[in-house]
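My questions will all concern the structure given below.
Other chains of the complex are left out, but the ones given are in their true place.
As written, the chains take the letters A and B, and residue 1 is the first residue of each chain.
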Amino acid sequence: MNESIVAEIRKDYMYDLAKRGERVDGRALDQYRDISVETGEISRAEGSARVQIGNTQVLVGVKIQPGEPFPDTPDKGVIITNAELVPLASPTFESGPPREGAIELARVVDRGIRESGALDLTNLCIEEGVKVWMVFIDMHVLDHDGNLIDAAALGAIAALSNAKLPNERYDMGKDGQLPVADLPVAVTVVEMGGKLLLDPGLEEEQITPAKLTIIFNKDGSISGMQKSGTGMLTSEQIYQAIEMASNKAKEIRKKFLERKG
Amino acid sequence: MKDKPEKLIVKGKRLDGRKMDELRPIKIEVGVLKRADGSCYLELGENKIMAAVYGPREVHPRHLQEATRAIVRYRYNMASFSVEERKRPGPDRRSVEISKVSRDAIKPVIIKECFPKAAVDIFVEVLQADAGTRTAGINAASIALADAGIPMKGLVSSCAVGKIDGHIALDPMKDEDNYGEADMPIAMVVPDRITLLQMDGHFTQDEFKQAFELAKKGCEQIYEMQRQALIAKYGVEGKQ
């Protein structure tokens, strides 16, 4: 019971800070934590990226293997996106099959990749109806200090941008570069005491009633959105969140994705 | 899957004759199940949805209890025969995600403090699906909660908007969803509290605004129908 009173006080404190435009870790409301992206670390994978946002750390591996297409899309490659919230990464993660948090994370990132057209799936057809490239995007969370989704999405597109098509291994000529057509970037905003905050840290994420993730394409258009949490947002807040996130997405893309392009 | 129709919009009308800002026909029946504490059968075009609410009731397993308020659970499930290709029974990743975002969409209106340590369980069964099942489910669940007498701050109303052959259109049906360029379900407590917002596809920021405003209008219409259904049943809005 004491514990929950302490939590309540801490929450009030953070709300008060937010109303004054401040945050517990000293950031400005629209300030993202430091980001680092390292690619190519996992040579066993066709592509990989380790993303850190503050202390949050996600390792994404991309494996590319030949496989059968789905019957209704015989000329298209297949993307399979999976997130593992392994118990190493947080005291609240448990072993076992993916729970709703991991599933939501994977599905949001998946839709961003898919709907942005980052991968042109028809480019991934080897032999129509028989053999296509299967692109497995596995997001392995190593340290959970908030805002996993932005980290996982950034890791996914960075790993894809860095991935090769392993033609040689399957006797299909020289290895190629996986062609990546767009560079979707996810940016998450939370609401706290009526204010909007970019890139929630773990503690902020735990107390915020509502979170909105927006995924932007290179041209500034939107390829995905996901509100989560049991809070309510006004239209005004949503429009404002998009504006905040839009600018940040451009900046992140430029700094961490395009320089490699 | 059928082939894509050549055009999804002909002379400003959609394949089923609707205008761009027109919802599909909606049918609502309140209190249709005996065992559930509250229930609602809802049709939205070809979608057929059954929602039931059990609660407040005891929580099993016990460690899920919360000392000061009710927990809310939401299970969205598709009947095996509800879709063209038979679906294997049981939850898949899609239904797990929909259950989660639907719970997030409904929970804000439930006054959970009324029932410490209890559970409010919401079950949505899709008996037939034709695009828009999650929004139809939320609408039905909202009514079933009222039918069960669960204290609420308001009704949650939900609908989707799509981009079809480049045009923003309210409440896409299956072909429009399959061959459209974007889909955005929202849920709202009228007038302007958004509790669900998902989007996939491609919207410019201007298109998003246009779509979002249209979706809100759709929710307002649905809210009116929800109210009417409850008034028809109870004389008033879901008050016990």
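By our rule, a residue touches a chain if its C-beta (ideal position, glycine included) is under 8 Å from a C-beta of that chain, and two chains touch if they have at least 3 such contacts.
As the structure is a prediction and not an experimental result, all values here were calculated from the model.
Student: Indicate the composition of the complete complex by giving a copy number for each shown chain label.
Tutor: A x3, B x3
The criterion applied here is as follows: only the chains that are shown with their structure count from here on.
Student: Mind checking the centre-to-centre distance between chain A and chain B? Centres are C-alpha means, answer in whole Å.
Tutor: From the centre of chain A to the centre of chain B is 26 Å.
Student: Spell out the part of chain A that touches chain B in their complex, as residue ranges.
Tutor: For chain A paired with chain B, touching residues are 1, 4, 72, 98, 100, 103-104, 106-107, 111, 114-116, 209, 212, 217, 220-235, 238-239, 242, 246.
Student: Taking the complex as given, what residues does chain B use to touch chain A?
Tutor: Touch list, chain B to chain A: 1, 67, 93-94, 96-97, 99-101, 103-104, 107-108, 182, 184, 189, 192-205, 207-209, 212, 216.
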